[in-house]
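Omission of a single protein chain aside, the complex is shown with its protein chains in their original locations.
Each chain gets a letter, A, B and C, in the order it is written, and its residues are counted from 1.
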Amino acid sequence: MVEYTLRRVLSFIPTIIITLTSIFFITRMIPGSPIAALIGHQAVGAEQIEAISSDLGLDKSLIDQYLEWLPAVLTGDFGTSLFYEDSVVQVVMDRFPVTLYLTVFSMILTILVGIPLGIYASIRRGRIADYASNVFSSLGMAMPSFWLGFLLIILFAVTLDWLPASGYRSPDFGIWEWLKRLILPVLAQSLAQIGLVVRMTRASMIDVLDQEYITMARAKGLPESRVVLKHALKNAMTQISTVVGLTFALGLGGSVIIENVFALPGLGQLITIAAVRRDYAMLEGGIFYLTLVALIVNLAVDLAYAYFNPRIRHTG
Amino acid sequence: MSLILISGCGSPKASDQSSGSDGPVRGGTLNIGLHLPLPTLDWQSSVSHPLPMVFGHVYEGLFGFGRDFTAAPDLVDSYEVSEDGKTWTFVIREGVTFHNGDLLDSEDVKASLDRWHRIGPKGSGLASLDGIETPDSQTVVMNFNAPMGQFLLLLLGSDENKAIVMPKEVADASTRPGQVTEVIGTGPYRFDEYKEDQYVRLKRFDAYSARSDNPNYQAGKKEAHVDEILFWIVPEASTRVAGLESGEYEIITEVPDAEAIRLRDIDDVDPVKNGPGVLLYLMFNHQQGLTSDINIRRAFQAMVDPSEITAMVVSDSSFGKTYSSIYSPESAFNSSKEPSPSQSAEAYLNEAGYNGEPLFIQVIATDIVQQRVAVALVEQAKRVGLNLQIQSYDLSTWVARRRDASVMNMYSSAGYWVDPSLWQPEFNGTFPSEEVGFSNAAADELFANLASATSLEERKVLAGELQAHFFKEVALVNLGYIYRLVAKGNSVHDPHGNLALGNLTLHGVWID
Amino acid sequence: MSKKVFHTTLKRPGIRRWRLNGMLIAGLCLLLPLAVIAVFASWLSFLDPLSIDASSQLLPPSWNHPFGTDNFGRDVLARTVYGAQVSLRVGLGSMLLTAFFGVFFGVISGWYRWADAIIGRFTDSLMIFPGFVLAIMIMAAIGPSEFNVIISVTVLYVPQVIRTVRASIVEFRSAEFVDAARTIGVGDFRLLFVHIFPKAAGPVMVQLSFGFAWAVLVEAGLSFLGLGTPPPAPSWGNMIAEARDFIRSAWWMITIPGGMITLAVLGLNLIGDGLRDMLDPRLKDRGVL
Partner (left out) sequence: MNLVDIRNLEVQFPGATEPLTVIDDLSLNILPGEILGLVGESGCGKSMLARSIMGLVPSPGNVSKGQIFFGDLDLLTLDEPSRRSLRGNQISIILQEPMTTLNPVYTIGNQIEEVLKEHRPDMKRSERRQLVIQLMKQTGIPSPEARIHQYPHELSGGIRQRVAIAMALVGGKVQLLIADEPTTALDVTIQAQILKLFVELQKEHQMSLLLITHDLGVIAQTAHRVAVMYAGRLVEVAHVEELFDNPRHPYTRGLLHSLPRPGSHSRKQPMPSIPGTVPSPGAIPQGCAFYDRCGFRDDKQCLNERPNLEEGATEHWVSCHFAAEIPPFKVNSSDEVTP
C-alpha cells in the first residue's frame, strides 16, 4: 500500500505539468488583451500601452513567456494579479474557503444521502421505494443546477422567507450567519450529485448483491444487515468511491455556475471575472488551484479504490 | 429647474415627516446592498459604477455636485477666475484633516490633480493645463493655455471620476492606474476594510471638519450620523431585494424597476426613483464602414422609437421617458430640443443605396441595459428593412473592438448630461479612438466657444447650437431616458432627499 | 418463454426485459413531442420569438400567450419552442462531431500502440479539468456563439468516447475473427471500421445519447453565464438568464424554460438507459457515464 501510494503520488508530477501547460496555452488563446481591460474606457496613447505591455511581459513570444512562466509557477508563484494588487496565490487563497465549503458540504450531503438511498433502493429492487428513488435521482440529474437554485430561492427565500436568497458572509460574522447562506447553494449543487451517486450506488450494489459470495454470506447465517453493509458494500465501494470522486470534480466545475447564481465570492466567480478582465495570472492561478483540488481528490479516490480492492493494492 | 426627487408613488416619506420631530439619531450600522463589486480601490483611475457610491463618502474634491447639478464648493473656501478664463485660483478650507491625521494643504491638492490629470479617465479634460502653482499652503493656482469655462464641472468628472484629493505621499507613490497604495481621503467616513467581492466597510471619521453652509447634496455641510456603513456586494438583483425585505440591508442600489410596483405595496420598504434621467444613446463608427455614411446614420435616427426602447429597458413605464434632448430633463439646459427627422428611414436607406448588408451592434454580455437596448433596436431595424445583428462580448473584448474601426459599427451607451461641455470628451474626435470617433471642426469650435462662455444664458444658446449640430451630423442618436430605482427600508431617514439624486450619497442619512 | 430463461431461474426471470423497454418508451414519450414541435415550428404558426411588443410586456399565461410573455413582450411559448431548436441543434451537432472524432481517434488509439500514447496523453490532459471549467475556458477563448458551444461540448465529450471506443477495440484486437480476417488479407482500415467497429458500436450509441442530454445542460449553463448562444436567440439558458430579474414578478419566465430543459434531459437520459439495456447488456443497471 505504501509503495502503491508513493507511485501514485509520483505520477502526480507529470499530470501537474500537463495541466499547467494546457492552462497556459488555452488562456493565452483568449482574444483581447489584458491591457484593454486594465485601462478600461479611456483613450491611452500607444507608448503607454507599450510600457504596460513590456511591464507585464506581454511583448515576448508565447514560448518565451511559457518558459519563464512554468518554473515560476511550479514554485507556487503565479505572479501578481493585474487587478487585485496582490499575489495571485493570496487572492486565490482568500476565495478558496468559499468554494471549498460549497463543494465539501455538497459532497458530504451527497454521500450522506446518496449512498444510503442507493443501498436502500438496491435492496428494495423492483419495489415502490426503488422506483421512487429512481424518479428522484433521474429528476435530480435532469434539472440544471442553476435553475434549481432559482427555484430554491423562490421557495425558501422569496415565498417562505426562511433563508437569504444569496450572498456570503465569512464565519467571522457568526456560524449561523455563515451557514445559512450556504444552505441553498449546497442544496442546489447537491441534487444532481445525489442523483448520480444514488444511481451508481444502486447499480454497483445490485451487481454485487447478485454475486455468489453474497449468497455465501447469507448461507453462513449472517444477519442481512451484515451481509449488505459488510460484504456487499465494501465491494460496491470500489465503484462508488470512483463515482464520488468524479462527482466531486463535477461539483467543482458546477460551483462556477452556482457561485454565480448565489453570488458567492469563491474561486468560480473569481475565474469568471478574471476571464472577463483578461487577468491571465489570476485566471491561470484560479483554474490551476481548482483543478489541483480535483486532482487531489482523484488521487484520494484512487487510494480509496486500492484500499477497498486488495487486487489493485497488491498488483496494480 | 425641476427635479424629480420623490418616488413614483408620489407620497412623500411619511416616516421622514413623523420622525422629523425626533431629529436625527446618531449611531448604528447602515447595511447597503451594492450591485457591483469594486474593480479597484483606485477611484481616480476608473469610471466604474460602484466607486462613487462608496468612495464619495471617503474622498472629497475641491467641488461637489449640488442639488441642481452645478458645481458647489466643497474643500474650496473661495475661488476666482481670471477674465480670460485661463487662470483659476482656489483657496482651500483651513483645518481639514486627512484620515491619517495629516492636515490638508495645497501640495496635496496639486499632487492629486496631477495624478488625476495623468491617469484619470476624465482627467484628460485638463489637456490645456500649463501648470499648477502653490503660492502658499492654502492656495492653488491653475494656469491653462485656453479658456476653461467648463472647468468646475470638469472637476466633477460626470460624477463618475471626480478630481478627488488624497495626501501627496499617496498620490506620488501610486504611479500605476488602478493601484493606489492607501485609501486616505478627507470625507466624513474613512475606509476601513475591503473584503474582495464580499463587503466594504467604512467607519465614521470622527475628526471630520464639516462645512458650515447648508447641506447641499455632495457639498455643503455633510453630516455623518451612522457609525459605520457596510456595503455588501450583492450582484444578484433578486437577492438585494430579498435582503431589503428581510431587513438585512437598509438600502439597495440598482433595483430592477420591475420591482417598483411590488415594493410600493410593501409597508416597511420605500422605492425611491433616482434621477437625473439617464440618456440612452447610440454611438457610431464615423470613419469606416456603413455607418460612416450619414444617410445610414440618419436612417437610424429616423427609425428609432425611444418610447419602445425605454419600455424594453425598464419594465415599469414610469421609469422611462421620451425626451428629445441630449441634456437631462432635470438639467439647466433642458429648454433646447432636437428637431424631427425630415424623411423616413426607408428613404434614407434608399439614398444610401443600402442593400441588406449586415450591421452590427456590439454589446457587453453582462450589461443588461445594453442588451435590452440592442434587442429592441434589432427589432425596430427589422421593421424598416435594416439588417442589424447583435454581437455580444466580454467587457475587455468589447472595449478593444470599440476602438477598432475595421470591425466596429455601433454601440449603445448611457449617462446623464447636465452641461453641454461634458459632451466634449465623447466628440473631440479621439473617442473611443481616433480611427473611429466623431471629429468635426464645427463641433470643435462650439466646444471652444463653450469653454470661454461663462454666463448661463450664453451657454444655453451654445448648448442648443451644439445639439442641432449633433442632430444634423447624427453624431449620436437619442434613444430615450430612463430613471433608476433605489430602495430603502423605512427605518432609514433621508431628510435631504439625497437618495433620489445621482449616485448613492448618504450624507445626512440616519437610521432608527 | 425461451429455454434460456429457464436456465437463469436463479436470476429472477422476466422482470427486466419489460422494464428496459419501458424506459425507452417513456424517454421517447417525453422527447418526441418536443422534438417534433421544435422541428416543425415554422409550420405550426407560433408567434415570432423575437418580435417585441411594448404593449404586452410581462403578461401572465393566457389564451393568447399560453406561457405568458417576457419583459420584451415576446411570446414565451414561441421562444420555448425555438429554444428547443437551439438545444436540439447543439446536442445533435456536438454528438455528430463527437461520434466522428471519438470513433476515429478511439479506433486508432485502440489499434495502434504508438497512437495510443499520443491520443491517451491528449485525452488525459483534457479530462483533468473539472467538468464545466474547460468549457468556460474554451468559450472565453473562442467567443460566444452557437457553433462554438458545439465545439466546446465536443472537446469536452470526445475524450470519453475515445476511451470507450478504445476499450472495445483493444478487446477485439486479439479476437479470432480478426486473425481470420487478416489471414484472408483484409486491410487494416477495412478491418477496423467495417468488421471491428460495428461490434463496438453499442456502447458508443449509449454514450452519445447521454452525451446529448449533457450537451443540452452545458448549452444552457454556458448561455446562462453569457458564454453560450448570444441573445436575442431564444435559447433556454438565455431565457433563464433573462428571467433572473423577474423571478418575483414573472414566475413563468423562469419556470418554463427550466422545466423544458429538465424534461428534455430526462427524456434523453431515459432513452440512454433504454438503449444501454438493449445494446449493451453488460452495463445493465449502471448509471450514466
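Going forward, a contact is a pair of C-beta atoms (placed from the backbone, for glycine too) under 8 Å apart; a residue touches a chain by one contact, two chains touch by 3 or more.
What you see is a predicted model, and the numbers here were worked out from it, not measured in a lab.
Q: Pick from A:Arg8, A:Arg28, A:Lys180 or A:Arg218: which residue touches the chain that isn't shown?
A: Going through A:Arg8, A:Arg28, A:Lys180 or A:Arg218 one by one, A:Arg218 is the residue touching the chain not shown.
Q: Please identify, in ascending order, the residues of subunit A that touch the omitted chain?
A: So the residues of subunit A touching the unseen chain are 126, 211-213, 215-223, 226, 231, 234-235, 238, 308-311, 314.
Basically, only the chains that are shown with their structure count from here on.
Q: Need the CA-centroid distance for the pair subunit A / subunit C, whole Å please.
A: 22
Q: Please work out the Cα centroid separation of subunit A and subunit B, and write it as a whole number of Å.
A: Chain centroid spacing, subunit A to subunit B, equals 41 Å.
Q: At what distance in angstrom does the C-alpha mean of subunit C lie from that of subunit B?
A: The answer is 47 Å.
Q: Considering subunit B alone, which of its residues make contact with at least two other chains?
A: 236, 238, 366, 393-394, 397
Q: In subunit A, what residues contact two or more other chains?
A: Only 31, 153, 158, 275-276 qualify.
Q: Show me the residue ranges of subunit B that touch subunit A in the complex, using the header's touch definition.
A: Within the complex, subunit B contacts subunit A at residues 37, 39-41, 46-48, 121, 124, 177-179, 195-198, 232-236, 238-239, 242-243, 245-246, 248, 366, 393-397, 399-400, 430-433.
Q: In their complex, what parts of subunit A are in touch with subunit C?
A: Residues 15, 18-19, 21-23, 26-27, 29-31, 126, 138-139, 141-144, 146-148, 150-151, 153-154, 158, 196, 199-200, 202-203, 206-207, 210, 243, 246, 249-254, 256-257, 260, 271-272, 275-276, 287, 290-291, 293-295.
Q: Could you please specify the touching residues of subunit A with respect to subunit B in the complex?
A: Contacts found on subunit A: 31-34, 36-43, 82-85, 91, 94-95, 153, 157-158, 161, 164-170, 261-263, 265, 269-270, 273, 275-278.
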